[in-house]
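Left out: one protein chain. Kept in place: all the others.
By written order: A, B and C. Residues from 1 in each chain.
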Amino acid sequence: MKSSVIVFPGSNCDRDIASALEKMQFKNQMVWHKETSLPKSDLIVIPGGFSYGDYLRSGAIAGKSLIIDEVIKFANSGCLVLGICNGFQILTETGLLKGTLLRNKNLKFINRDVNIKVVNNKTKFTSKYNLNQILKINIAHNEGNYFTDPNHLNILEKENLIALKYCNENGEVDEQSNPNGSLKNIAGIFNSKKNILGMMPHPERMVDQLVSNTDGVNLFNSLLN
Amino acid sequence: MKFSVTVTLKKDVLDPQGKVVQNTLLDMGMHNLKSIRQGKFFEIEVQETDPKIGEKKVNEMCEKLLVNLIIEDYKINKI
Amino acid sequence: MKFSVTVTLKKDVLDPQGKVVQNTLLDMGMHNLKSIRQGKFFEIEVQETDPKIGEKKVNEMCEKLLVNLIIEDYKINKI
Partner (left out) sequence: MEIDEKIIEKHGLKQEEYNSILQLLKRKPNLLELGIFSAMWNEHCSYKSSRIHLKKLPTKGKMIIQGPGENAGVIDIGDNDAIVFKIESHNHPSYIEPYQGAATGVGGILRDVFTMGARPIALLNSIHFGDTSHPKTKNLLNGVVSGIGGYGNCIGIPTVAGETKFNETYNENILVNAMAVGHVNKNKIFYSKAKGLNKSVVYVGSKTGRDGIHGASMASAEFDENSEEKKPTVQVGDPFTEKLLLEACLELMKDDSIIAIQDMGAAGLTSSSVEMASKGSLGIELDLDKVPCREDNMTPYEMMLSESQERMLIILEDGKENHARKIFEKWDLDFVIIGKTNNTKNLTLKFKNKIEGEIPIEFLASKAPVYERKWVKKKPKEKRTDLKKLKKIKLEDALIKILSSPNYSNKSWITSQYDQMVMCDTIQKSGADAAIVRIHNKDKAIAVSVDSSANYCKSFPLIGGRQIVCENWRNLISVGASPIAITNCLNFGNPENKEIMGEFAECIQGIKEACEFLNYPVVSGNVSFYNGTNNKNIDPTPVIGGVGLISNISKPLNHRLKMEKSIILLIGKTFGHLQQSCFLKENYSIIEGLPPEVNLVNEKNNGEIILKLIKKNLVLSAHDVSSGGLLVALSEMAINSNFGIKILKPKKLRNLFEYFFGEDQGRYLIEVDESKVGLVNEILNENKIYYENIGNTQKNYLEIKNEFKINVKDLYKINNSWYNNY
């Protein structure tokens, strides 16, 4: 399986995701944002970090880069796109995913391991997880507070487009387990065709027992299928 | 020719920053504060002689980059 | 009674945000952009009848919390 990781100035989880992909036996390439065409790939990943310093709004400027037009074409043709953290923010800025990520409710950067629950496991990204499986995954962001209009939220719920939700150890989705104020504790969503996943937690940080745990492994395994 | 742009969150969008600022101000004893909302401000200088065209350019900048139309409103003023 | 406050960086202070936004707009083909600086904007409502006192209150909020006087300037307007 071939993957491409898009690198923007200010991306800083690009090496991490590349290492994880390679460890999971993807044939990975890095793609600089000034490129105007994408190498042949089965999966495009937009990594975490602070593209352009996140100076205007997180993800806003990367959303206007040259390569993004190619990503949009690629996504519209039904191929797989994964946006992690800043990547999720970029995807919402391009309109590939609806809604937006506001500042964390407590106005602070948050880095810690949180529990999230797999809400839909019938997708190319999540098939190796059990439904409602609880994962412990690291988050690290300033703007992870997912917001969308009631109409779209309705669609997300009705069409089962919510991928992941923040929850507690027992899988209960409550206010207390919501780290950043996200609507409905949303940690990740799909587009309507479910070929695009945007998520705030960092699965690439969870593929090595020595560093953390291996709860991210099955995301990559699902994609390999 | 200079323009100012103010960008504010739409009414029904949660404004976490404004809320925290508001609580802090109330805590500090500013009891006659009724509400506060936070937004962005841009000062933009364009090389243009016709104010109409100038404003149009600034408007384009807003729509294409500066503003997230899903959650934000904006206002342009000539200064 | 409503006031708006615009907060901008002092003249000689580096504005990393403005710089990136400016470069992006130029890259996007907005060639008549001469300069852009980014700041903050607040819309503040206070329970007050006397505009003078209202403005004084808002001014106090700016000095005590909203503005970093070391690197920022601000302006208050009644709206």
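Convention: contacts are C-beta pairs under 8 Å (C-beta built on N, C-alpha and C of every residue); 3 or more make two chains touch, one makes a residue touch a chain.
Computed from a predicted model, the values in this text were never measured in an experiment.
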{"item": "Among shown chains, those touching the left-out chain", "value": "A, C"}
{"item": "Contact partner of the left-out chain, one of A:Gln25, A:Asn111, A:Asn160 or A:Thr214", "value": "A:Asn111"}
{"item": "Sole contact to the chain not displayed, among A:Asn12, A:Gln29 or A:Ser222", "value": "A:Asn12"}
{"item": "Hidden partner chain, residues of subunit A it touches", "value": "9-10, 12-13, 15-16, 19-20, 48-50, 52-55, 108-112, 138, 140, 142, 202, 204-205, 208, 210-212"}
{"item": "Chain not shown, touching residues in subunit C", "value": "9-10, 12-16, 20, 23, 68-71"}
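In the analysis below, only the chains that are shown with their structure count from here on.
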{"item": "Computed distance of Cα centres, subunit C from subunit A, in Å", "value": "33"}
{"item": "Computed distance of Cα centres, subunit C from subunit B, in Å", "value": "9"}
{"item": "Chain centre separation in whole Å, for subunit B relative to subunit A (CA means)", "value": "29"}
{"item": "Junction residues of subunit B, two or more chains touched", "value": "64-66"}
{"item": "Shared-contact residues (touching 2 or more other chains) in subunit A", "value": "56, 61, 64"}
{"item": "Subunit C-facing residues of subunit A, complex", "value": "52-53, 55-56, 61, 64"}
{"item": "Subunit A partner contacts - residues on subunit B that touch it in the complex", "value": "12-14, 16-17, 20, 64-66, 68, 70-71"}
{"item": "In the complex with subunit B, residue positions of subunit A that touch it", "value": "56-57, 60-61, 64, 93, 98-100, 102-107, 145, 147-149, 181"}
